[in-house]
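What you see is the complex with one protein chain gone and the rest in place.
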Amino acid sequence: MPHDDHDHPHSLLPPDPALRVKALETLLVEKGLVDPAALDAIIDTYAHEVGPRNGAAVVARAWSDPAFLDRLRTDATAAVAEMGFTGRQGEHIVALENTATVHNLVVCTLCSCYPWTLLGIPPGWYKSDAYRARAARDPRAVLSEFGVVLPAATAVDVWDSTAEIRYLVIPRRPEGTQEWGADALAGLVTRDSMVGTGLARDPGTCP
Amino acid sequence: MPHDDHDHPHSLLPPDPALRVKALETLLVEKGLVDPAALDAIIDTYAHEVGPRNGAAVVARAWSDPAFLDRLRTDATAAVAEMGFTGRQGEHIVALENTATVHNLVVCTLCSCYPWTLLGIPPGWYKSDAYRARAARDPRAVLSEFGVVLPAATAVDVWDSTAEIRYLVIPRRPEGTQEWGADALAGLVTRDSMVGTGLARDPGTCP
Amino acid sequence: MPVTRVHDMGGRHGDGPVTPAPQDAPPFARPWHARACAVTLAAGALGLWSIDRARHARECLSPADYIRFGYYEKWIAALADLLVATGAVTREELRGAPATPSPLASRRLAAADVAPVMGRGSPYGRDGAGPRFAAGDPVRTRRPARNLYVSGGHTRLPAYAAGHSGTVIRCHGAHVLPDASAHGLGERPEPLYTVAFRAADLWGVSAHPADSVRLDLWESYLESP
Partner (left out) sequence: MPVTRVHDMGGRHGDGPVTPAPQDAPPFARPWHARACAVTLAAGALGLWSIDRARHARECLSPADYIRFGYYEKWIAALADLLVATGAVTREELRGAPATPSPLASRRLAAADVAPVMGRGSPYGRDGAGPRFAAGDPVRTRRPARNLYVSGGHTRLPAYAAGHSGTVIRCHGAHVLPDASAHGLGERPEPLYTVAFRAADLWGVSAHPADSVRLDLWESYLESP
């Protein structure tokens, strides 16, 4: 058990992180514990297939399909599974709807839990000490660093992902999009808006 | 005010610590803010004059002079001032007497406060993260790392130096020293025994 | 309070501003980040440790390493520690000695299984005792935040939320208890709740009076106030 073993085996590996990874990969492949083709498949999955487009599709549908929104509210895990979004770091999903009076912000202060199935690999800032240390205590200052200034009357609910529940923020639907279809709506939904550090794009400025 | 100024001026100095010190010293001397001869005098003071011999003299006298021990209990600052021990990081002194049932251990979890006038500059371990983090929570494990194993019936009182009170531990006087004079007794008193991470030397093993 | 580790940083002062990234930034900033991620997931698929044990291995990095290492450096360091702790590799192999074929090779994740394994995940809900608390109930978190089974062990109650009063807003059924699972003590599932705390109760008057902080907490972390 590595519990407070102060003679950490990792110190036996080369200090340079890229060489460290390479040394461990080589060793595991040689021992038959890791298949290099599986590594390529994992990287391909998270570099190209699983990313914030998934979450954006969920948000766009929640905005435009009231029956889906109902299912999302009742059991978000099942509702997003309908759309094919299941798996690692997305086993238990809860959707958080922003309103005129409540803004939701997601953090993981203890590590970097994040809804991989819907948003992919977390961005660097989400994993940074600054975000982890400050988001729960000082969310409005953190939001201002993302250019988001909320009305003082809007409450901020911060969700610290301490268990295996993964949170997806449903940003507010921009005004003037009543006629938009789901695909166009999804183009308004940024990664940050689904973590709560951003808002959906203004349709007037959208490409 | 340097309060959470994230553009810390210190980063403008050379990264190597020895060069950093030299650069700052040179600048302050050039500006007329620091006298090089004063630096030498300060170093001489703490390298050669003020050190654990002071504390050992206090302990030896406390062991051998009951009237002094009474004064030490009543007002340790005044009692050690009688012996000439006054000044920076020794403005307010409290003596802690070890007994058969209580062992005292001193730490400063928030920085490295230490009774300079009696013990000089703190040793590296006293300033280490490991000592600061662990001494208050797990004093018996820390003591064991110094080779000190206390009877289970002995209570450990840990003193966290959070204000300007500086603590001097009075170790237990070794058996078989009834006839010893103060100078010989002082030879039994180690630095660690006055912090509480050691005991007084066994007279049988003393040089 | 710090009966905890350096990873438990929620509420800490002294960190600088957060640096946002473009919405379309590539998920892996460096090629070796992608390799580190993939090696960790592939090794995890051997089934030698739980996610809780893997988290605890990262938390057990020395405070200095935890702070100076980047995200994937922590992953790789903890992975090496876990592989040695479980006997999957030896210290000598980490040092560069010739690798011995592993009897665990039959568990190797095949490329063809990546999609189904990642797409399935591993749900943490379990059958278990019914919940003691209901939505709307006031609760208080235990204090200090610590593992009750192992001194210094893994727990998911952040120090900033220990000993505070809040309100249950949801019960998620029974989930695997990290405090046990991280230490090979079985899953010991317990009801998991989302609990809301007033930000001002946690942080004092500097917090906005309308704001809240919500955490997912197991039943043994909670008591009636």
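Order as written gives the chain letters A, B and C; numbering starts at 1 within each chain.
Assume a residue touches a chain if its C-beta (ideal position, glycine included) is under 8 Å from a C-beta of that chain, and two chains touch if they have at least 3 such contacts.
All of these numbers come straight from a predicted model, not from anything done at the bench.
Trainee: Residues on chain B that touch the omitted chain in the whole complex?
Mentor: Given the touch definition above, chain B has residues 1-6, 8-10, 12-13, 17-18, 20-25, 27-28, 30-35, 37-43, 45-47, 51-52, 86-92, 94, 107, 109-112, 117, 120-121, 123-125, 127-140, 142, 145-147, 152-165, 190-192, 197-198 touching the missing chain.
Trainee: In the full complex, which bits of chain C touch the chain not displayed? Write them out.
Mentor: These residues of chain C touch the chain that is not shown: 1-6, 8-16, 59-64, 66-68, 143-146, 151-152, 158-163, 202-204, 206.
Everything that follows uses one rule, which is that only the chains that are shown with their structure count from here on.
Trainee: Farthest chain from chain C, comparing Cα centres?
Mentor: Checked the centroid distances; the maximum from chain C is B.
Trainee: Can you compute the centre-to-centre distance for chain A and chain B, using the mean CA position of each chain? Integer Å is fine.
Mentor: Here chain A and chain B have centroids separated by 51 Å.
Trainee: Between chain B and chain C, what is the separation of their C-alpha centroids in Å?
Mentor: Each chain reduced to its C-alpha mean, chain B and chain C end up 40 Å apart.
Trainee: Can you list the residues of chain C that touch 2 or more other chains?
Mentor: 13-14, 16-17
Trainee: Using the touch definition from the top, which residues of chain A touch two or more other chains?
Mentor: Nothing qualifies.
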